[in-house]
Structure formats: structure tokens, C-alpha cells
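What you see is the complex with one protein chain gone and the rest in place.
Moving on to chain A:
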Amino acid sequence: MATVKVSEAEKVYILHGIRDDLRVDGRSCEDYRHMEVETDVVSNTDGSARVSLGHTAVLVGVKAEIGKPRPLVPDEGYLEFFVDCSANATPEFEGRGGEELGIELSNTLYRVFNNKNSVDLKGLCISAGEHCWVLYVDVLLLQCDGNLYDAISVAIKAALFNTKIPRVHMSSDDEGGKEVELSDDPFDCVRLSVENVPCIVTLCKVGHRHVVDATLQEKACSVASLIIAVTHRGTVTCVKKVGGGSLDPESIFEMTEAGKRVGKALHAPLMKLLQQEESLGKKREKVGFLG
């Protein structure tokens, strides 16, 4: 992960501030930075979203392709995640430097979505055992200023909301074989329900308190963080401890409770924003990357 070097005096300053619920930029311990979400930014994808959280910028593109279902679950489609840490973000990611971080992020995403309810996989099936939709979710890190998991999960939720899968139906051709036919209307498509897609909240343990949405400086002062993926109903789909330090069981319980609270509160405004953006349709002003 991109790191900054923080002096001892700065660490003490940050620690004392957090102890009194006042962070360096004036936020309280459970406040997020300014977040911007915009969907439909890349026209070649079936769904895309751009999220910028403070100085962290993430771009997600979703492409739907027809593939063969997995042998053990022939009546379900599946998702494939890939996270690319671009060298734009920090020179540490040049060449294969960002590969380790990318693999860690995509493995966590697989774990977060590894349950029946997040995405309706049965709805992605076209014909059992033969064809199904495979959603390739590709995440691109453009700028890295801490709190990657949160930004990525919000971007994935927005991109899946924006995804338009073409409507197909099976038809049998002359010899009795089956064929997949695309409908003639290019705007006839299926949308995904993202109600149950979880959002990830990262809580960093700094001193005796925990902070949500830590910047790189705050991360340098913490020994361990807890990642928790929460759905809008409050169910937890993944909990992971990251970092080289250890946590007290009591702090873990406190942090999961705070994470669940913060995560649950994130879903409603996000869905409202996405639906508002959708309803503007063509009249929406596109901000893009330079806005």
C-alpha cells in the first residue's frame, strides 16, 4: 500500500487529536471525507462508475459476457473481480509493484460477494449448464490516498446499479440445436438489483479509539485495521483484520458495532443519489474526470 513517512511528533499530534474526537482535517472519528459518485462514465462498458473519496479516485467498469456456468452450480452465473493498481496512483505501483495489493483487494472482494444474497446469481443464468452471464468487474485505482476498500465497494455498487445486461432468449435452430439470440432493440436490457450489495467500511485502530475513512497519515499511526462489509439490513458478509498488529477482543466488538452502524447509514443516501442520477437521464450534466 502506498505509505507516507510520519515523524514521531506528528504521530503524537494525530493520536492526541483522535483521542479527543478531532482529526487533523476537522472530522470526527466516524465521518467520511467528501465523496463523489458518478455512473456511466465509460461508454464501452455495460456499466461503470467513478468514485472519488477525498483524494482517492477509483474507476469501475462492468462488462457482461456469455460464458459456461461453473460445473458445481450449473444454474447460476458468476462475477469475476480484478483490481488493477495503476502506476498513476503512486510510483510504487510501477511494473509489478501493485500486483500484490491488487491480488489482496480482489481476493477480499471475492470473499465479500461469496454468499447467495448479494447479487442474484440465478438471474444471471441463460440456460442451465450451458450458458450464463459472467460479469467481469474491473477496478482501476487512479489515485491512492487511503481507504481503498470503501471507495471500491461504493464504486462497485454504483457500477452494478448502472449495468445494463442485454436481454437474450434461447431459440432452437433448424438442426434442433440451441442458439442464444439477442433482442433487436439495443435498449432492451435487464437491470440488476443492488439492494443487497454490501458496502465495505474500514476502521483503523489509532491509540484507544477507532477511525473511519483514515487518510494515509492516520494509517501510518495505526497498528491494525478491521474491514467489515455490511448490507443495508445490517448483515455482515465479511470481516477481516489487516495490518501487522493485534487487537483486543473488546475493541473488535466495539469496532464491529461501529462499522455496522456506519455501513448501514451509507446505503440509503447512496441509493437515493443513484436513483436521482438515473432519473435525470439524458439531461444529466456529465462531470467526468476533470470536474
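Some observations on this one:
By our rule, a residue touches a chain if its C-beta (ideal position, glycine included) is under 8 Å from a C-beta of that chain, and two chains touch if they have at least 3 such contacts; residues count from 1.
As a working rule, contacts and distances are computed from a predicted model.
Within the choices "cAMP regulated phosphoprotein 19", "Exosome complex component MTR3", "MTMR7 protein" or "Aminomethyltransferase", the name that UniProt assigns to the complex's undisplayed chain is "Exosome complex component MTR3".
Of the candidate positions A:55, A:116 or A:191, contact with the hidden chain is made by A:116.
Touch with the hidden chain on the side of chain A covers residues 71-72, 80, 82, 103-104, 106-107, 110-112, 114-117, 224, 226, 231, 234-249, 252-253, 256-257, 260.
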